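Worksheet: one structure, shown below.
Excluded from the complex is one protein chain; the other protein chains are retained at their positions.
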Amino acid sequence: MSEILKVRDLNVKFNSRVGGVFGNTVTKEVLKGVSFDIKEGEILGLVGESGSGKSTIAKAVLSLVPYEGEVVMNNARASMVFQDPKGSLNPSKRVGWLLEEALYLSGEKDKEQRSKKAREMILTVGLKEEHLMRYPSELSGGQRQRVCIGLALIPGPRLLIADEPVSALDVTIQAQILELLKDLQQKLGLSILFISHDLRVVYNFCDRLIILKSGNIVEEGIPEQVYAHPVADYTKELLSSI
Amino acid sequence: MENGVLLEVTDLNIEFHDHIIPETVVYDFDLTLREGEIVGLVGESGSGKSMSALAIAGLLSRKDMKKRGQIYYDGKDLLSISRNELRSIQGNDISMIFQEPLTSLNPVKKIYDQVEEPLRIHTELDKEQRYEKVLKILKEVELDDPEHVMKQYPHELSGGMRQRVMIATAMIMEPKILIADEPTTALDVTIQSQIVKLLKKLNAQRKTAILFISHDLSLVNSLCERVLVMKDGYIVESGPTKQVFNDPKEEYTKKLIAAIPKIDMTKVYRNE
Partner (left out) sequence: MKTSKKKNINFILGISVISVMALFILCGKILPLRDPNAIDASLKFASPSLKHPFGCDNFGREILSRVMEGSFSTFLIALGTVFIGTFFGIIIGALTGYFGGVVDEVLMRINDAIFAFPSILLALLFISLLGPGTYQVVIALGIAFIPSFARIVRGEFLKNRNMDYVKCAKLLGASDLRIMVIHILPNTLKVLLNSVLIGFNNAVLAEASMSFLGIGVQPPDPSLGRMLSEAQAYLFKAPNYALFPGLAIILMVLGFGLLSDSFEK
């Protein structure tokens, strides 16, 4: 299998000022030389606590933050699904408009084609056509996340980056969203970079996982193996909490 | 009142009247909480679990809202007593912690002042006695270096530390009942289990009864002796946690249990 994403020696630093206007500038290293690959059709879990730098990896891959190192996307597109489905949908637009806007920005200039494809997409993510007429505030958390996934799928990505896509949802809804993601991954042959702090969720969902601590990868492997024979102390600590 | 029963809620109905069409969010809610017991209240968002908890804590405004039923605490019906009486029970005998510790702490006040606040309101202790008590409770919620933490502001602490501060504030008056509304949902999994352990410890040491509200059945399973399952404002199932877990009667409960990610724990590394 060929790699769809190759990350080599990724470094990200943020400068922040401490102590007001006259304070010193402090450089914080968020990622310290992270390297990993994602293969075609693979679900890679990226596990770490808040502050470990896992969301920063996602942003670096999408060039949303400046970085040093190598990020090579194998002539593929990447899309992103965010944690908070409420914030990632424009509250003043209907779902149908949001989907059509995404289609327009992806180069679909024909209006009828757009509304046809929007209808197809809403069915693909397991919602009904009537949901096209709703505002995001009129949807439940799970329905909103489905819309977000639909929006992310529109540019025809080969890689989907999901940053804690189920953390803000109820447990029952979590299971449904994970099922949808797995379905889509198999149907469309997507690769998924699945970011989570929850080892319970990752276990059944991912083909392979990486554990991140303070900007370093401390563990890598297939879930069964990592869960049974963890190498890093940090992994052991994480496992004791499930 | 029956032996050991702290709180008895019968036939609680909550109806909102602030919109043009009245909306009922809780129907016929019954709950008995005994001394030193941990009861779980499980349901999805919108099931009415938080509303019931707020009503018990006396935090629902009396305007725009109709509440029917009784909430008996210490022989008094919390729904019909005066504002002043209710205030002496709030914070003194019944405390509450919330999901988001950042917004439940005042951002411009130091930790010490916030934890001390209930002592100023409800007791006549002098400055040194109050300091001693605050220090003791901060140690008890297992904050490292409490002398330093009490001089900090909420934004300087991590999510887990903030939730510990919240618990300290709630526990400083040694309440009989602690209502915990999704106290771990906003936290990382490792921190979650630490907070759950802390609640367990406080419950064992102080015999504080805990009403633990969550959408996560696996958390409830590890913490609570008894559980109530709520859906669309109704309690659909209740009983000892083990029984509900191993032999769920309702379709909905089965669905909730099925949603928990399955991991074969025998194959997971254990420290012990």
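Per-chain residue numbering starts at 1, and chain names A and B are given in the order in which the chains are listed.
Heads up, the rule we're going with is that contacts are C-beta pairs under 8 Å (C-beta built on N, C-alpha and C of every residue); 3 or more make two chains touch, one makes a residue touch a chain.
What you are looking at is a predicted structure, and each value in this text was computed from that prediction instead of being measured.
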* Touching the absent chain when the full complex is considered, from A:Ala60, A:Leu151, A:Leu169 or A:Ile210 -> A:Leu151
* Given the contact definition stated above, which residue among A:Val72, A:Leu105 or A:Ala228 touches the chain not shown here? -> A:Leu105
* Asked: So which of A:Pro66, A:Gly87 or A:Gly189 would be touching the chain we can't see?
  -> A:Gly87
* May I ask you to list the residues on chain A that touch the chain which is not drawn? => 62, 64, 79-80, 82, 84, 87-93, 101-102, 105-106, 148, 151-152, 154-155
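Basically, only the chains that are shown with their structure count from here on.
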* Asked: Counting in whole Å, what is the centre-to-centre distance of chain A and chain B, each centre being its mean C-alpha position?
  -> 32
* **chain B residues touching chain A - in the complex, by the definition given at the top** => 44-46, 158-159, 188-194, 215-218, 255-256, 258-263, 267-271
* **Interfacial residue positions of chain A with respect to chain B in the complex** => 49-51, 140-141, 170-175, 197-201, 203-204, 224, 227-230, 236-242
